[in-house]
Each structure stands twice: as C-alpha cells, then as structure tokens.
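Take a look at chain A:
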Amino acid sequence: MHVILDALAMIGLSYVMGFLFYGFYRQFSARVQRRWGPSIWQNFFDNMKFLLKSETLSHGPMFFFGPMIIAAGAITTVLFVPFLKDSDWLQGFSHSGNLILIVYLLVVGPLGNALAVGSSGNPFGVMGVTRGLTRLMGLEVPFFLGLALVMLQHETTSVHAIMAAQDGIAQWNLFTNPIAFMVILLPFIASQNASPFDVVGAPVEVYAGPRVEFGGRLLGVLMTQNMMMTIAKLVLVVDLFMGGATNIFILIAKAFSLFLLTAAISLAFPRLKTEQTVDFFWKVPLGLGVLGVVATVWFPWGA
Partner candidate 1 sequence: MLEFLDSPGVLQGIYITGSLTLFFIGLYGLLAKRHLLKVLISLAVMEMSVYLLFVGLATSPGETAPILADGLATFTGMADPVPQALTLTAIVIGMAVLALGVSLAVQYHRLTGNADIRAMSELKDS
Partner candidate 2 sequence: MELQLTPVWFIALPLLVAFASPLWVRLQLLMPLLFAVPLLLLVLAISLVPVVRAAPLLETIVIAPPLGIHLHLDAAALVMLILFNLAGALMAAFLWLGDTEPYLRGRQPFILIMLLITGCTGMVLTGDLFNLYVFLEIAGVSAYALSALRRDRGALEAGLKYLIIGSVAAVFFLFAVVLIYLQTGQLNMAAVASDFAGIPAPMQALIGLLLLVGLGIKAELFPFNFWVPDIYRGSDPATAALFSGILVKAFIFVLFHLVFLLLADPDVARAWLMGLGALTMLVAELVALRQQDLRRMLAYSSLGQVGLIVLALGFASEATTAGALFHMVNHTLVKLLLFFVAALMLRRVLSLRLGDLHGIGHRMPVATGLFVLGSLAVLGLPPLSGFISKLWILKGFAAAQLFWPIALILLAALIEAAYYFRWIKVFYDTDPAKAHPGIMAGPVQGAPVYLPLLLIGGLLLLFGVAPFLLEVSFVEGAQSLLAREATLEQVLGARL
Partner candidate 3 sequence: MYHNNHCEGFQCEQRMLEASLGEEGGELGVLDRLVAWMRQRSLFVLAYGTGCGAIEMRPLMTSRFDAERFGIIGAATPRQADVLVISGYLAVKTLKRVIRSYEQMQEPKYVIALGSCAINGGMYWDSYNTIKQVDHYIPVDMYVTGCMPRPEALIEGFAALQEKIKRGEPGGFQRYRENIDWYKGNQRRVLGDNMPPDYTYDWYHAGGTA
C-alpha cells in the first residue's frame, strides 16, 4: 500500500512540477522577449485539451502503443529516481535500480515512441527520429562521461549512496567535482530537448519531427510524459550534484534553481543544426570530460 501511494505521489508530483516548470519557462521566455506571456497553467491547459480531444487518429497498433511505451518508460524512470534523501517517501523503486539503469531508462521511452513514428509511415517523422537518435549519440557520450566521473568519485552506481555522501553544501558534487557538472550541463539541456539543441522537435518552424503524425489524445500522452521525464532528469541531477533534498520544498527549490540555470542558457542561444550539435558535443563537453579524466583519474591532484 505504501509502495502504491508512494508511486502515485511521485507520479503526481512529477506531473505537477512538470507543467508548472514548463509554464514558468514559457512565461520566463515571454518576459525575456518583452511579452506578457501565457499563464503559468498554460501547459496544463494544452495538455488537457489534447487529452480531451474527441478524435484521435491512429495508424495501427504499433502507432498506438508507442506513446503508451514512452509513457510507461517515463513513469518507470520517475519511479527509479529517488526524489528525497533519508525519507521513506518519494523513493519509488529506486533501491532496485542504479544510475546507469536510469540513464538507459531515459532512452527506453523515446525508442518505443520511435517505433510508433515509424509505424505511421510518415517520412518526416522518421527523419525527426533519426535526428533525435543522432543528437542522442552526441549528447550521451559527454553526459555519461560526466556521470561516470561522479560514479568513480564515489565508487558506486547507486544514486542513494551518491546522495548520502553529500552531507553539507561543501560536499555537493557541484563543488567537489565541478568538472563533472560542467561536462554534463550542456548535454543535460539537450536531453531536455531544450534550445539550443531542439532542432529534433523543431516546434512550429519545421514540418518534421517525431510528432508530425500524432494528434489528439496520443499527443496529450506524449506531452504528459515529456513533463514527467523533465522532472525526473532534473531531480536526478539534483540528487547527483546538489546533495538531493530532504523534503519536497527543498527539492522543488533545488530543482527550480537548476531549471532556472538551464532555462537561462536555453534562452540565450539560437538553435543548432543536428550535425552542429553532435560536433559541438564531441568537441567541447567531451573535450572537457577528457580533460577532467586526465586531471582527476590519471593525475589526481589529491593523491
């Protein structure tokens, strides 16, 4: 019973945080552009509108199951990320998982969805999927390398153990292992599908992207999982680099501050092409990561 309640709480929390964060992001970006901007609830309205559409087009069973898989993947991811430190609540099944598993779970959903896109038979959608996979190929290497630096630092893959090791603010990995944080920061933004690495979805401008054929309730499901996934990733980085959180408010505060940082970076830069993205990731963050490895593993200054 506890498990079920806990899981429901995590799902609910991540959804609520998700649409609020996104709503904030839209307003924030509107203000940056000297607009009034939509209400903070706008994402909730959009999502609900789609979930309540009376007609939904389907291209066959796989097209239908894709969004289901991606949603299930998002829920699974959320449930495997511990939201709180030293608490019985909001843990989900994170004790049965580890960091590497979470990193891979982040990809499960998109791949399931890619099947649905392919099943639709729309070449523009598949083009978008390929772009997404290409970007994934670019971002995952530095992202994982940064995480590996953290895993190496604590000699564990368990998120709980890494969280537990960061007692005070001075022990935050953000400060003890700043290179790792710098390495993962930009790939992290890309993994959120945020500007400047958002050419995959190419909202509004380009007649392509994985969602080209989705409409109605299926699109609603996709939006839902996107918000939840965003929160899962934010919480993961909070856990790894900012010492986790002992209660929901601290969690929201830390996640929000991290979100503010990434949003600020997002808004400041124009969009990159896919190959530019990949090349960038393989040069700058990965180069930084290699330097980090050399500095911390090959010639550790502490030893």
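These made the cut because all candidates are chains of the complex that A comes from, given by their letters.
Structural remarks
The working rule: a residue touches a chain if its C-beta (ideal position, glycine included) is under 8 Å from a C-beta of that chain, and two chains touch if they have at least 3 such contacts; residues count from 1.
Quick caveat: nothing in here was measured; it's all calculated off a predicted structure.
Evaluated over the candidates 1, 2 or 3, chain A touches in this complex the candidate numbered 3.
If you check the complex, the residues on chain A that touch candidate 3 are 26, 30, 33-39, 42, 45-46, 48-49, 52-57, 202-209, 211-216, 219.
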